[in-house]
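Got a structure for you, questions after.
Of the protein chains in this complex, one is absent; all others appear in place.
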Amino acid sequence: MSEALSQVPLTSYLLVGLILFSVGLYGALTKRNAVIVLLSIELMLNAVNINLVAFAKHGLYPGITGQIFSLFTITIAAAEVAVGVAILMALYRNRGTVQVDKMDLMKR
Amino acid sequence: MIEKLLTLILLSPLLGILVLAFTPRYRAGTVKLIGILATLIPLLLSFVMYVQFDLNAEGMQLVHRADWFQIPIQDSVVKIAYEVGVDGLSMPMVLLASVIATLGAVASIAIQKRWKEYFILYLIMEIGLLGVFMSLNLFMFFIFFELALIPMFFLIAIWGYLDREKAAMKFLIYNGVGSGILLITFVALFIKTGSLNMAEIMTRLSDPMSPFNLPDSPYLISEGLRTGLFLALLIAFGIKMPFVPLHTWMLKSYQESPIPMIMISSGVMIKMGAYGLIRLGVGFFPQQAVELAQWIGVLGLVSILYGAVLALVQKDLKMVLAYSSVSHMGIVLLGIASMNATGFQGAIFQMVSHGLVAALLIFMVGVIYERTKTTVISELGGLAKSAPFISGVLLTAALASLGLPGMSGFISEFQAFLGLFRAEPVLAAIGTLGIILTAVYMLRAVLATTFGPTPEKWQDVVDARPVEVIPMAVLLGFVILIGIYPAVLGDVVQGTLQNLVPRIGG
Partner (left out) sequence: MDQMVENAWLIPLFPLAAFVIMVAFGRQLKTTAAYIGILATLASFVLALFTFLERFQEGAETFYQPVHWFSIAGFDVTMGYEVTQLNALMLVIVSLVSMLVHIYSLGYMHGDDRLPVFYQYLALFTFSMLGLVISPNLLQLYIFWELVGVCSFLLVGFYFYKPEARAAAKKAFIVTRIGDVGLFIAIILLFWWTGSFVYNDIFNAVENGVLEPWQITLAAILIFIGAVGKSGQFPLHTWLPDAMEGPTPVSALIHAATMVAAGVYLVAATFDLFAASPTALNVVAYIGGFTAIFAASIGLTQRDIKRVLAYSTVSQLGYMMLALGAAGLIGYAAGIFHLMTHAFFKALLFLAAGSVIHAAHTQNIFEMGGMWKNMKVTGWLFLIGCLAIAGIPPFSGFWSKEEILLSVYHAGRMDLFWIAVLAAFFTAFYMFRLFFVTFTGESNLNHKPEESPVVMTLPMIVLGVLAVVAGFINTPWNPVLGEWLTYGMEGELHVEAPAWISVVTVLFSLAGIGLAWMMYNKKSLSRDWLSGRVPALYQLSYNKYYIDELYDTVFVRPLRGIGIIVNWIDDYVVDGAVRLTGRITDSVAGLGARMQNGQIQTYGLVTVVGLVLLIVGLTVAGGYYK
């Protein structure tokens, strides 16, 4: 099984990562619902994770660093989602919406 | 003491600033008096400088040097020094700057508000003006160049006429672009030659054995780069001079600036451009200058004729003078384009001469405006009846401007054309049209103002007051002195020209 997986070339992992990242990016930039935006960001993070793991196996200096790094990312992502959703809750209570385009306080 | 003379001249306006800082702002009379007195110190010291100047020496004189600071660059350390000095090219300019600055200060008594700030800014500007002509390295040159520019911006924006903010913005941005180009050029020169000292750059660029000139050296500065740098300098200083088509900033600032500012601007500041072009442009890249001489001549010619034709149809006296400045600075370009000692001498004469004459003319316009509250030609007329003295001086100034022998304008024009006829006879022949056109537009404007029937409203115009007579008399005095005895200026520039001209093969 692990043999079979290591047969898969690096490009394929990167391609998957790229597609995942692009989907996430698209979602993050276009979706109005903040929850979906958060989900999209998760997708992008996961794309990064795939790249990290793939490079840890097939990169120029294979090692365990990449996998450890992706563990960190997952942890941080979890924390980030928790904080993000908490902010969203607070926002919803205050403004009655989670639409992203309604939130332009940065300009004002 | 004498070796610190230039530093004293340069810093002496600071004394005025210091005293002004402790003067109550509401005491207009005192502030004005201090302002004028403060400009007298550099003026007197400049005359000392003129006396001390050694006519026979080549190169820089009265040099004062001190270490300033260091910049570590890669593996070496570049020392930036404070260094000032004058030669035959810059000495007349320093003198001109201090003379015009004093007379501008005298003309500033007509300023109506915020005298204290005005004179402080004015004196800072004077330091900048003096510094540009004294600087011996590019770093200082640039700093003083900007030091003159910025106060001018405020002086126009706060004390100008109706549309002053816009004029000041246009002045600042246009000249800022020029400064930007200048800065890039200086940095490029510094990176390539590793020096900021003008004389050193000059030798490094010209010495055939230096690594910057050997064909296979890694430090070689290519022909293309040199041409590029020369063109950059031409544009940067061309904005300042200004020549067509880079002249439009001047029109607006002529219209909206307070009179003393136009005196400074057309008397001294635009000469910084011509000075820079000769000292840095031609000085650093003589070969490129010779190659492009024809085009410089064409630029000059276009400026002369374009300015003259436009001055012919202007409705406002100030605009006539603005375009006349463009036209007259074209003659400086013609002198430079001739690339021989005669032409250069003509260019330097023209710089000084135009500085004096333009300052006088614009001062006269200011005097007239103060009395009539208008500078529109068609509304003026017949002033010779009620104000014969003012009219007489105005007419004399106009005659000086159109190159009447016996006054400085003729000597300069003559030398510039003399030089150009040797190098580019065809261009020069076309350029002489400018001599005719100058007479046409100058007489049109001035005679319409002073001659003719006197309208009812100008019957009681008061003639010149003593305080106004001083600038007129001083400026006219210099104009006539140079016209009758050109050696006062000619002898000064000889030594330097002897140094400069062999390098351009003239």
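Per-chain residue numbering starts at 1, and chain names A and B are given in the order in which the chains are listed.
Assume contacts are C-beta pairs under 8 Å (C-beta built on N, C-alpha and C of every residue); 3 or more make two chains touch, one makes a residue touch a chain.
Just so you know, these numbers come straight off a predicted model, no measurement behind them.
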Wait, the hidden chain, what does it touch out of the ones we have here? A, B
Per the definition of touch given earlier, which of B:L18, B:V313, B:V376 or B:V467 contacts the omitted chain? B:V313
Looking beyond the chains shown, say which of B:I2, B:L18, B:A66 or B:I173 touches the absent one. B:I173
Filtering B:S12, B:Q288 or B:N340 for touch with the omitted chain leaves B:N340
Out of B:T248, B:Q287 or B:T372, which residue would touch the omitted chain in the full complex? B:T248
Interface with the unshown chain - residue positions in chain B: 173-174, 244-245, 247-249, 251, 306, 309-310, 312-314, 340-342, 344-345, 382, 384-385, 399, 404-406, 410, 414-415, 417-418, 421-422, 425, 428-429, 432-433, 435-436, 439-440, 443-444, 447, 450-454, 485-487, 490-491, 494, 497-498, 501
Give me the chain A residues in contact with the hidden chain, please. 25, 28-30, 37, 100-101, 103-108
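Assume only the chains that are shown with their structure count from here on.
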Between chain A and chain B, what distance separates the C-alpha centroids? Give it in angstrom. 64
